[in-house]
Each structure stands twice: as structure tokens, then as C-alpha cells.
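Note that this complex is displayed minus one protein chain, with the remaining chains in position.
Read from first to last, the chains carry the letters A and B; within each, the first residue is number 1.
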Amino acid sequence: MKRVIESKAVAGQSPNYLLAKFQDLVDWAVNSSRANSLWPMPFGTACCAIEFMATAASRYDFARFGMERQAFSPRQADVLICAGRLPFKLAPVIRRIFDQMPQPKWVISMGACASTGGIFDNYAMVQGIDTIVPVDVYVPGCPPRPEGLLYGVLLLHKKIKGESLFDAERRRDEQPLDERGLRLSPAEIDEVSEPFGNSVHQFRSS
Amino acid sequence: MTRTVELELATPGVDAQGQPARVPLAASDLGGEHLLLNMGPQHPATHGVLRLVVELDGETVVRCIPHVGYLHSGFEKLGEYRHYNQIVPLTDRTDYLSPMSNNVGMALAAEKLMGIEITPRCTVLRVIACEMSRIISHMVWLGTTSIDLGAFTPFLWAFQERERIYNLQEMWTGARLTTSLTRVGGLMADIPDNFVEKLREFTATFPNTLNEIDRVLTRNAVWAGRTQGVGVMTAAEAINYSLSGPMLRASGVPWDVRKDRPYLGYETYDFEVPVGEHGDVYDRYLVRLEECHQSNKILQQALARLPDGPINVDDPRVILPPKSRAMSDMEAMIFHFKQVMEGVKAPVGEAYVGIENPKGELGNYFVSDGSAKPVRWRIRPPSFINLSALSKMAEGHLLSDLVAINASVDIVMGEVDR
Partner (left out) sequence: MTSQIPGRLRETLARDGETIVYVEGARLLEAMTWLKQTPGQDYDYLVDVTAVEFRDRERPLEVVYFLRSLTRKADLRVKVELDAAGDLAVDSVWGLWHGADWLEREVFDMFGITFRGHPDLRRILMWETYAEGFPLRKDFPLRGRFSRAEQVRQALNANPEAHYSLDELSIADAWGDLPDDMRERLKRGERGVVPE
């Protein structure tokens, strides 16, 4: 039984040898089952959703990676794949969908717009869904090729297999919105959303 | 040539369960309350982020109010801050199901504004791009509508055909979906050597898939029962609601921008425009299926007549000079510098060009004040206007019919919300 060694002292791992081996076994079983049957919640908004659909269709077929059933109800989903750009009007919707998902849950941000706002550095677009929901894997591309999305899914598998049930610090924390209604502090949001690249130059109208 | 489909499956006015197809909007005699149901914005059957607030009397839709704007990305605002060639990648992302068609539409409008005539080879290549886009858009429509109505297999067949076109798009532009094909005055690149042969292969075998889908769906009792008589728009209503594209033609109005306002030399191609009769979901399905056959025909004609020659206009102020010359010749370097740093300046004025997008009439309206960035870039969105008729079409139908009607409008939220 091969295990990906993520050398990190997991808080909560027992110092007792037999118990530690038992914890490893349980972790292996649980993580493999979780990783190998991640049911995606496709939060498809724009062009990336079409590439997502192409990944689901027969040529690339992510059912062979365990994502057989696309759960359109968040209550039955494991991973929220935000495929496409997220305008501000849609922000409360994705937050609510994320809150409705039961633990354990992961989020894949597919595409440049979901990860950083993409080419839309303007009044209407959320500059990265990580200002709203915690993200596990970012898949770059505009849109990412189906192979790119599959690689992102495989990276998520790897991440899942490195987790541990006995971790005292809960890794899958809810990260709820605080009393201002934000997940991150305003300074962090502003810093993450700062214009970069071409956006720095292309804001003059004439 | 009219292709008549004879069916004795559906009794007009009566749905598959034998109930009247449209429930009259009389006051309910049971005296129950109406239910306000919210569908979306995240919903598998709304074809994107569309929110439908539906008032239901039991299972019957009394009123349906669509809410859009959940994908509003500020395209028109962004267009005012970009040079004309920098707007081309933006157009890929409005109607992302048929990106090359959007690219062509925007380039035609910019060229009309600037008074540029494109070369013959570019004209034919743009026709090829538009018709390929029509096919992939209709394939998505077919696949997703079949899924909504319960038939999963045509989705896989349709997407397999899309993959073949995607291979061609990738050969030509390097990208499967966000093609950014056109530039003002020409194209980003010429077709590669084996493109014509591969496209010919596609056009030879594509009708087989269409016929297979036709065999599965057209005379199918469930399909006909769920789509006939559902979501009817009469011709007068369709005109009044400014519908366009297959929605308009299925209602019996024979307006096709390719025939009535020809562009790119469409008047020289031999093709027919399918026009429906009843304006219901079934007719829209037949119109779109037939349009795929006609697109295939146009593609074959275009491939046969593809002339040799340059794809770009021979105007160094508009088209970037080839890199080798830009690096060696002073004049070419200056032209290159001016175009990249300042952009191509358009004369003062305005221009509107409408093309026949797969969804309807896609219009691009540019207003210029003489600078390199437009003062106003307006996209006339066919899906937005077609969708506004949804509340009219859905009244009196069942909730499951609402799904069918929504699917038949063929919306793409990127274009609805821009």
C-alpha cells in the first residue's frame, strides 16, 4: 500500500506506534474513498462551463476519475467547481451554495476569471472567488483545456490524500463570513484585487 | 423545397397526458394559494445563470418573471478602454458557444466604420468561420435541450461533433473556444495546410450524425408530445417582441440577415432558410436541425470556392507588418509601433452591422470620436431580446414545459448579460 508522504507533523497524531499505524490506515481508507469519488457541484457560469461540459462528455470524460455524478444540489456534492467568471451579483449565490454543502467539501476555481477576475478588471467582476469562498485548487487558463481541468482534479486528489481525520486543527473549516459580511479582511481583499499586468495601463478611456 | 414531417402522434391542443395544452387563466375554483417558486440562478436546466421566479397554480405556470444580470461582466464598458483589435478577445466571451461568429460580427462593424474592404480570401474564410460556429452552437443547443427533456444520448453525439470542430478551430487559431480569430482588416492567421481536407471530411460525415439525431428525436412520441404546441409565439407577436434568428423563423417570419441584409457575399451561396409554421418548441427544433444541414452545404460550397491570396488588407496603417520586416525595415517598424502603442484610429462617425448569429441577429454598434478607442460599443444581444419573450411564452403551461420553452429560446447568458 503506497502512501504519499507529506511530511508534516499532524497535530493529533498519536505517539503510540500501533495507534499511529492504525490512524494511517484509517486516513488512507477515508482519503482514498473521498478522492476517488468526488462528486462535483458544477457552478458553471460562462465559457469555462462549456469546457467543463466538454470534460464531462465522451472525449475527455471525467467519470473515469470518479466524478461520475454531477450533483446539481449542493447538499449532495463534494467539490464545488466554479467554472467561469463571477460577477458581484452572483457573489451571494456562490456563498450560499458553498454554505449549503456538507463537510467534507473542497472548491476548485476553474479558469482565470474565477481565480483572479481574469480579463474583467472592472466594476462588475469579483476579482477571484477566494475573496468569498476558500479555494483549494486554482486551474489557470482562459478557458483551461479539459486536460488542464483534469490535472487540477488530480492535484485535488493528491491534496485530499495528504489530509488526516485526526488532525486537531480542522483543515476543512467553514471560514464563515464575519459580522461585516466578509470572509477576509478588507485590506486583504484590496491587496488581492489590486490591478496587475495590463490592467495597470488600460484604465484610461482615451 | 419544404420538408414535411408528418406525425400522427400529438393531437393538437392536447398534451401527452391528454390534458388541454394551455390551461386557461381563469380563477382557480379550488381557492388554493399560488406558489412562488424560485428557479436558479444556479440550476441545471436554466442554461446558465438565469433566475426564474415562477408563480405556480399547482403545476401550471401563471406567471414567469426572469431575472438576468447574474453574468454581467461590463463588456461594453471595457470596450471603451480598449483598441479595436483588443476588443476582439472580448467578443469570444460574450457568446462563448459560437466565438468565431462574434469575432466576425465585431470585425465587420469595425471595418464598416473605418471603410475597409477585406480581401476575397478573407471573405470566404469568414463565411467558413461563421458556419462552423453555427454548427457548434446548434449542437450545444441540441445536446442541452435533449438533456433537459430527458434524452441523454444526443448530448454525447452532439458534443462529439463539437470536438471535431474544436480540433479544426484549434488547428486554425490555437484555441478551442476563445478563438479571437479576426483582426480589423483581416484575420489572425491563415488556415493551415490540412485544414481544407479535414473540414471536407467533417462535412462529409456530419449529416450522418444529424440524421441519427433526427431518427431518435423527430418522430419520437415523447419528444413530440413535450414540444408540440408548447411555447407558441405567433408571427405578429414574434415581430413585436423583436425576436430574431430561429425563434423568429419558427414563428413563420422568413427574415434571415444572410438573405435579407447579405454580408460576406452570402447572396452568392446556394442555401435555403428553414421557416416554421406554428412557432412552438418543436418547430424551433426542426428549424435549427435543418439549419445545420444548410450550414453543412454552405461549408462545402465555401471550401470549393476558396480563392488564393492574402487574408489581410494591404494597408500598413491597419494591419501589422510581418515580424521580419518590422525588425529590419524602418518604415515597417514605425507602422508596427504606432499600431501597437496607439492603436488604429477610426474616423468620426458610427456604424452598425448585424449578422446572423446562430442565436439571432447579433449587432455591433460602434460610435467613434476619431480616437483609437470607441466612444461606445454596443452589442445588440439576440439572446437578451429573445429571452424577454419568455414570460409571454410560458403563461399557462406546466412547469416542465417551462423547462422546454427555456431551452428552446437558446440563450447564452454571456450574451444576455454582457
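We adopt the following convention: a contact is a pair of C-beta atoms (placed from the backbone, for glycine too) under 8 Å apart; a residue touches a chain by one contact, two chains touch by 3 or more.
As the structure is a prediction and not an experimental result, all values here were calculated from the model.
Undergrad: Any idea which of B:239, B:273 or B:306 touches the chain not displayed?
TA: Of the listed residues, the one touching the omitted chain is B:239.
Undergrad: Pick from A:27, A:121 or A:136: which residue touches the chain that isn't shown?
TA: Candidates A:27, A:121 or A:136; residue touching the omitted chain: A:121.
Undergrad: Of B:59, B:117, B:260 or B:314, which residue touches the hidden chain?
TA: Touches the omitted chain: B:260.
Undergrad: Determine and list the chain B residues touching the chain excluded from the picture.
TA: On the chain B side, contact with the omitted chain comes from 33-36, 38, 41, 51, 53, 55, 62-63, 65, 67-69, 72, 74, 76-78, 81, 112-113, 115, 239-243, 253, 255, 260-261, 347, 349-354, 361, 363, 365, 367, 369, 375-376, 378, 380, 384-385, 387-388, 392, 417-418.
Undergrad: Just checking the interface: what residues of chain A touch the absent partner chain?
TA: Its contact residues with the unshown chain are 88-89, 91-93, 95, 121-124, 126-127, 131-132, 177, 180-182, 185-187, 189-190, 193, 195, 203, 205-206.
Here is the rule we use: only the chains that are shown with their structure count from here on.
Undergrad: Go ahead and note the Å separation of the Cα centroids belonging to chain A and chain B.
TA: Chain centres of chain A and chain B, defined by C-alpha means, are spaced 31 Å apart.
Undergrad: Give the list of chain A residues in touch with chain B in this complex.
TA: Residue positions touching the partner: 43-47, 49-51, 53-54, 57-59, 72, 84-85, 87, 89-90, 93-94, 97, 119-120, 122-125, 142-143, 145, 202-206.
Undergrad: Okay, in this complex, where on chain B does chain A touch?
TA: By the definition above, chain B touches chain A via 41-44, 48-49, 69-74, 77-78, 80-82, 86, 89-90, 92-93, 96-97, 140, 155-156, 159-160, 162-163, 166, 176-178, 369, 371, 373, 413-414, 417.
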